[in-house]
Structure formats: C-alpha cells, structure tokens
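Handing you a structure now.
A protein chain is absent from this complex, but the other protein chains hold their places.
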C-alpha cells in the first residue's frame, strides 16, 4: 500500500500547474468565460501538445497509456485553475465510452481526433423528468432501415455548444424507467434534426439543451450493446465522478487557501481577522473537510478497477462527500470573506459556484448517499 | 395575541420554584434517586397540598380548573429541578385519559384519588416491536363474560413500580398495525396475572416491563370506545408531549445556565474559559436553541385545543425540535464542562441524561419530523 | 397567554387583505426588486401612499399609519402572502425615522414627503472599504468651510445607489477624538458634483450594490442631522430600527409554500420530489425551524406591544432568520436538479425557447445572492458576539 506519486506523475502535475499559472490567472479566466466562444480552442491545442488529451488512451491510438491517477493529477490542477475547457466531457467521458465500448473502427476514427484536439464530445444523458436516475430515459431510438431514428429532449449537456459529437442515451426497448433497453449513440452535433439551445452555466461553462427530432443515425453510431447500455453508462459515470472528485479536491483546497490568505491580511477591530478564535476553528473545520476530500479523491481513483459493487460504492461515497464538503467549505469561504466574498471581483465566489454545481452533476449528495446505502446495507456482512 | 402569564400563573410558578429550591437540591435529588423507592411519597403529599395534583381538573372533582399553561408552568419548574415524582404519568396522562374519556363513575372514583395524592398511574403503551407507532399493538383484549381478558407484554412503562393503576392499550379487533380496534383499559397493578419487572432508568426514574397473563378486567375498566381508542390515545399523547416540552424548556435552560456558570469560573491558560471566542459562540448557539425550545413549548401548549390536524402538527414539531435542541445543548454542555462534565458529581450530566431520554419518550426527532411532514406536506396549500 | 387575534385585529386583517388583493398590480406580485426596477417600486409606492399605508412604522403625525405592533405584524403577513414588491427601505425604514426623530422642522418638511410618495429614492452611505463590521471606523472626511462641508471619501456596498436621488452618510468631522465621537450624519444630494457611482457585480451576476466615490462634494451645513460629531447616536438609533422584521417570517413562509409547490412538480425516482423521503425530511425540518422562529418573533412582538424596546435579544432572530432564508434558497436550487445550472439573464418568461421550468431560472443565483444575508447588517459572527457579551454576560 502506497500513496505516493511516481516521478512521471509529478512531472505531469508540474506541467499542468505551470500551464494554469501562466495562462489561467483569475483575469484571464474571466475573459475566457465572458468571450463569445466561452473557451480557448488554442489552449485546447496546447493541451494536445502537452499530451494531456492523450493521457488515458492506449499507445496504438496515439495515447500515453495513463490511468486514473494521471487523470486525477490533471483534474486536480484544472480544479485549482477553474479551467473551463471541456476535458471532462471529451477526454474523460467521451474517451471512456470509446475505450470501453468503441468498435475498432470507432476507436481508430475518433480517438486520434480527441488526442490531437480536433474533436470535442458532449454527453447528453439527462432528461427533465429523470432527475439523477441514469436509467430514466424517455428519448427514443427506433430501428429504421439499417440504423436508428432518435427523438427526445436532453437537458443541460455540458460542452454541447462546442462539441462535434454528442453521446446520447436513448431507449431502444422497455419502459421509461427500465434498466434494460438503453442504447448509447454517437450523434453528429450538426446532424439533421439536432437542435441546440445553448447557454452559459452559472459556473462559467457552456451547455445546451438538445432536441432530437427524427435524427437518423447509422448502425455504426451505436456504442456497445443496443439494449444493455446501462452498465456501460454507469461505469463511465463512475469514472467521471472520480475525475470530478479530483477537480473538487483542487477546488476545495483552493477555497481554503484563498480564505487563509484573506483572513490573514484582512484587518478588523485592529487585528487580522485570522486571529479570532471562532474563525480559526471554522478554518480548522474547513481543513478537516479538505483532508477528507483529498482522501475520497484518492479512494475513488484507486477503486475504479475494483469489482463492480465496490467501484459503485466508492463513487457514490466520494460524490456524496464532495457535495457535503464543497458546501461546507464553500459557504464558509464566502462567509469568512465577508462582503468581499459576495463580489464577482474576488476569486473565491467563482470557486464556490463551481463547487455548488459540481454537487449537482451526476447526482447530488442525497442521491449518492441513498445509492451508497443500497449498495452497502443489503445483506448481513 | 399575548405571551404573558397571569398573576395566578406567576404565583403558581413561584410556589413550585420554591418547593424545588427547598427540597430538590442536587444532593437531595441524588438521595431520592438512589433510595429503594426511587421517589418521595411525602413530597407527593406536599404536591397535593400545594394543589399541583389538582391543577388540570374540574372543580367538581376537587380540581382547580387549570389548563395547558398551568401544566407548562409546573413542568418547566420540575424540569429545572429534575423532579422524579410521577407527575407526567399520573396528573398529565392519567388525568387526561380520565378527563377526556372517563365515565362519570370513573371520574368520581379516581380523580379525587389523584387530587389527594393517593393514586399514581402509569401508561403502559409501548411494545417491543412497535417502536414509536402508537397503533402497533399486539397486546390483546378478548371479550370474556361481561369484561375482557388481557394478554401481552408492555415495554418500559414509566412509574409502573409505584402505580396503583396501569393504563393499558390493547387490541380488541383488527390486525397488529390497524388504527381501528384499539381499546384503553384501566388495570389494577396488583391484579392477578400482572407481573412487573421493575428497574431504574438511566435518567433516574423508575419503570417496569409489564407482562399481562390472562388478566381479567370488568367492562368498567374500559376508557372510552372499545374499538376506537386511537384518537383518544393520540390526544393524550399530544398533551403529554406538550408537558414534556415544558419540562424540556426547563432542562435546556438549566443546562445553559450551568454551562455559563461553569465557564465563567473555570480557569484555563490564565483566564476563565468563557473568554475564549470559540466557546462564546458555542454558548451563543446554545442560547439560540434554548430560545427555540421556549418558543416551541409555548407554541404547543397554546395549540392543544386547536383543530386535530393543527394540534398534531404542533406536537410533532415541538417534539422534533426539543429532541434536536436537547442534543445540541446537552452535548455541548458536557463538552464545555470538560472532564468535570463526565462525572456523576456535576449536575449537568444528569440534565443531559434526562434530555437524552426525553427525546425517546413518545417518539424521537426522526419519528416526529416524519409525522410533521405527513401532516403538512399532503395537498397543495 | 393567548394566540388569538382580537376582533379588531381580525377586521383589520380582512381590510388589508381586500385592499392588497384589489390594488396590488399582478405584474408586481412576487417579483424581485431587480425585475420591477425603480419604475415598478414607484408604482406600488404611489398606490400605498394614496391609501396612507406607505409607512406602517411611522407615527401618524408624519404621515405614518400609527398602527400597533400587532397591526404591523399582520401587515407583514398579508403583504408577504400576496408577494407585494419591496419598497425603498432606506428612505422609509431608515433615514425617515432618523429625520422625524432628530431632524429640524425644516428638514422634516423638505425630506419626509418625498420619502413617503416615493419621489426621492434614498440610499445608505455607511460602509466603507475595509471597514466591514466596524461601522464606527468611518474615514470619509467632512471639513467645514463656511456654511458647507467639503466631503471626500468612499462608501461601499451601497444598495441600489444607481437609482438614488439622496444618500445619507456617516462622515468624520473630528479625527482627533475616539472613533465614535467625531462622526456626523449628513444628507447628500446624489446630483452634487463630485459623486460617482461604480457598480459592484455580485457573484450571482446581479447589480445590486455599488461603490460611491465622493470627491470634494459640497454639502450645505443645513443638511446635517442633529449636532456635529454626534452622528454615531443617530446611526445607532437607525441600526436598532433596521432590526424590526429582521426575522422575515412572513416572507419565508411564502417561500416555503413555493418550495413545496416546486417539489410537487419536480420528479425524483419516478414520483413527485416531495414524496422522496430525504427531501420530505429536509422540508419538514425547515418548516419546524420556521415555526420556532415564528414563535420567537411573536414573543418579541408581545414584548414590543408592551412597550419594551428591541435589544440584543433580536440577534437570535437575525441568525435564525437568515439561516432559514439561506436554506430555503438552497433547497429550491436543489429541487430543480440540473436546471439550476443554466445562467439565464432577465426575468422569468423572457427566453424563447424556454430552458427548464420558470421557477428554476433564478434558483442558483438567488442561492448565491442570499449568502449575503449572514454577512450584511452585522455578520452572524458579530451577532454571536453580541449574544455572548450582551445577553450571556461572557
């Protein structure tokens, strides 16, 4: 048992950290978020050059053969910089779908595009009635000719406005809330019948509601099994949760650091407010939560390849904890910044908003606590 | 709208407070709790002389015609003194059963005995499988001859060891968890077939598990309707919850006072620990909880005669809040007393134990929060 | 002890409710001050002004209603019930009472009518950069020159200064004495040369507060309230006033109803969200908290009705009131799930096609914005200090 990073992992971290320090100052990020595009395609090319887009892929597809720890290292540093480029939707999620379920042809065609930075993907899975249940799918995929016709409405697909391919869950059989009968499809964002209603998100990303109106796709659009896609979706989402936990670790650490810095300089009643014991204890509690976030980010990364039930429980526990911790650390970071914490000019609010929205993505604390309970309280141990 | 006490109520409070100050010092109470009997029958006689046992009853039965506010005043002061005599089981609960459902003969026989202090009653309602569901009753009452035969096992009946009459819920019809088919019976504690397994409780009271083995009672043992006793039980329990809330108000106030006193005198690192801001804020939060306990005790007392749904919601809310507040105030009172708080020699621990057990009696915070939700979240408002 | 309202009070409630239902314009009901703007606020102010009900807390002689504390409580309940828009509280609840209590007859004549009619929008010049909860640490200087003061300095967190005609300011007129002793209280016309307003955008993306810069601003001495260097007295009086209705029970009850209705339309696990055990519990806990707050507030009201002035006992109301408001906005955001995420500017119903349900649109920004309530008006940490020192004697 060992929790240290390899030399290569440390080099990777340093290179991402350097990129963030050089290119992702608070002001620079504000410009990106305000811009018409909402991201920097040139940065994306630099990610490709740094090998970040290749990290988790096999060498035969131009990848570097990294694993969950490499993803964790990258995402933690992205979290510290509040990087908005679509790494999670493309490399982590799109990449995982292709790695786990892509046909040889799909991998050969698409993985090199991801690696070289010419393809962004977006995972369009949520639906208005489904809340956080991945299996609650109304969007339909009907067999027609050699392929499928898709109809439906997908909510808040992150990075859809900049994506070349959408990864869409759709019902191929069964009723709306059946576990069986879900297929995963690769859909061109520009295909006929696809309409995006795009918008910024409160945490500085871009997303869209996706309407599918008789969208025709070929049989080669299918990722994995036509009527048994749920285990694949669950696996990919657990990997996404691990990546998100790493990002959360970066965000949580940064919120504590900003708060420590602020309270050490901010004077009130003749001394830095960091000298008030009530605030010291609050920051000590924030620190305890940060330590737990770090532990959970490590834990879930290390358990991604564990047996399914253990992997699921690990992801559920991590997601539940990061939601709780993000709330505690974030709310107190704002509170301890006082009025300044309420302004858009201070970095802390932006981290708080990201932490808050990360809690929602892929299911909130309540959802995952319940999921964890179902996985761990079944039979006698 | 008015939250002031009448002059009579203030006089009543003063007389109870004086009794407690004179007779219920910490040392005196310890002696009572350790004694073989576990209560002071001579104090009970003094309660009778002070009119406390007559407070809620009609004048025709020797009562003083008081209402929920008088009960609140008495119980708050009893809470401050951790009085162990069976006022709640006898005057509040036994009295309420007789007032609401007693026949003229039952009232005439028993109320004067309560008023003069010669009768203690115990409410034997809980069953091992029932947890906090009042309607979950396995104990059976079978018609036989002109009366009933009772069989069953009742858990943790407070004051049963000193009671002349047990008030027993039993199933006259229907299945174990049916709302209909519950009867309430007056049973002599010394009747044939009644076995008490008596014990002290962790908060200094006396209680017993009651086993009923073919206990024969007459038709005149029935209180209210034979097959529809649940509404009566619910009403009486809501009144008991109001009284318990008043006791909790006294207990919670006292725990805060003891903590303030202790932290003001206790020196650490060269100053009273009350000067440490982190502890000051903790005590401020304790104060906020105490204020809420007071508000809830008033609220439920004032709503006991409201329409049924409002009364039930009021009792559920008060019970849920007093559990939460007692936990917060109690745990922090112990913590702020440090090692001393852990010893039996300090009063605070005894209040903490009482607060903890009050949370369980008639259902804990979870139970009543759920009950409140069911009462308030039904249809659109 | 008695919970019921008197017959007269019940009649009063009926009258108020009938008036509000008839007269409050439907486009203003339930709207935020952001959405209705100065125009909408003025429209509603004028309706109340004509009825004579614009100033429930003012004495009759100055144009107030002369209502009892109980009547004011009923007014708060009924206006919250219907969702009337907020008024310009800096005029009506803050500087107005200062003027009629400490002002000259001339000042009363000049300022009170515009406050009541809504013709003049007031803002507050208390906070300064870096001062935070230390309000007496005023650094904005006012130097007497003949019959004017020359004011230089900066105010911050000035709510809706972008609408304001007037600002009331704490300024330092004597820097050589204890900090509470050299402060004066000035009324300043926002059109005076030398005043500049710079928006502060808050983390919800809204423009509610501002920096106000004062550079050689000439203020007639007659615009000073009371005595020179006694401004802290008037400021403290005002802070006490600000505490009334600090618990916000009626508004929170309204928000709770809205939350429940949202939770009835949102789905979770294939059933309405309100039936989900976790959400059900959280709503119930909040409603129980609100009930406790309501009765704590009623107890304070009962004391006030007996003539007892509000004291540090109001701090629990501030702490719990703001915690409950924050929790309400948090649960509302939670209820809408993914649709908390889109950042849609403007009011409900204005985007085409629609992104998520109307009630979801501002849920996250409102949650972010409401974090301020435990910071402004004396942070909740300051309130705990007040309880510790003033109530518990620690």
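Which chain is which? They are A, B and C, in the order written, and residues in each are numbered from 1.
In this section, a contact is a pair of C-beta atoms (placed from the backbone, for glycine too) under 8 Å apart; a residue touches a chain by one contact, two chains touch by 3 or more.
Worth saying up front: this structure is predicted, and the values here are computed from it rather than measured.
Touching the chain that is not shown, out of B:112, B:174, B:200 or B:272: B:200 (per the contact rule at the top). Only one residue in the set B:23, B:46, B:140 or B:155 touches the chain that does not appear here, and it is B:155.
Touching the missing chain, out of B:168, B:212 or B:279, is residue B:279. From the set B:41, B:218 or B:338, the residue in touch with the chain omitted from the display is B:338, counting the whole complex. Seen from chain A, the chain kept out of the figure touches residues 1-5, 69, 260, 263-264, 274-275, 277, 280-281, 283-285, 287-288, 291-292, 294-296, 298-299, 301-303, 317, 320-321, 369-370, 372-373, 376-377, 380-381. Take chain C: the residues that touch the chain left off the picture are 277-278, 281.
Not every partner is drawn; the one left out touches chain B at residues 126, 128-133, 136, 155-156, 177, 197, 199-203, 207, 209, 266-269, 276, 278-279, 331, 334-335, 338-339, 341-345, 349-350, 352-353, 356-357, 360-361, 364, 366, 369-370.
One rule holds in what follows: only the chains that are shown with their structure count from here on.
Chain centre most remote from that of chain C: B (centre = mean of CA atoms). Distance between chain A and chain B, defined via averaged C-alpha coordinates, is recorded as 52 Å.
We define each chain's centre as the mean of its Cα atoms; on that basis chain B and chain C are separated by 43 Å. Contacts with at least two other chains are made by residues 276, 278 of chain A. Residue numbers of chain C whose C-beta contacts span two or more other chains: 381, 384.
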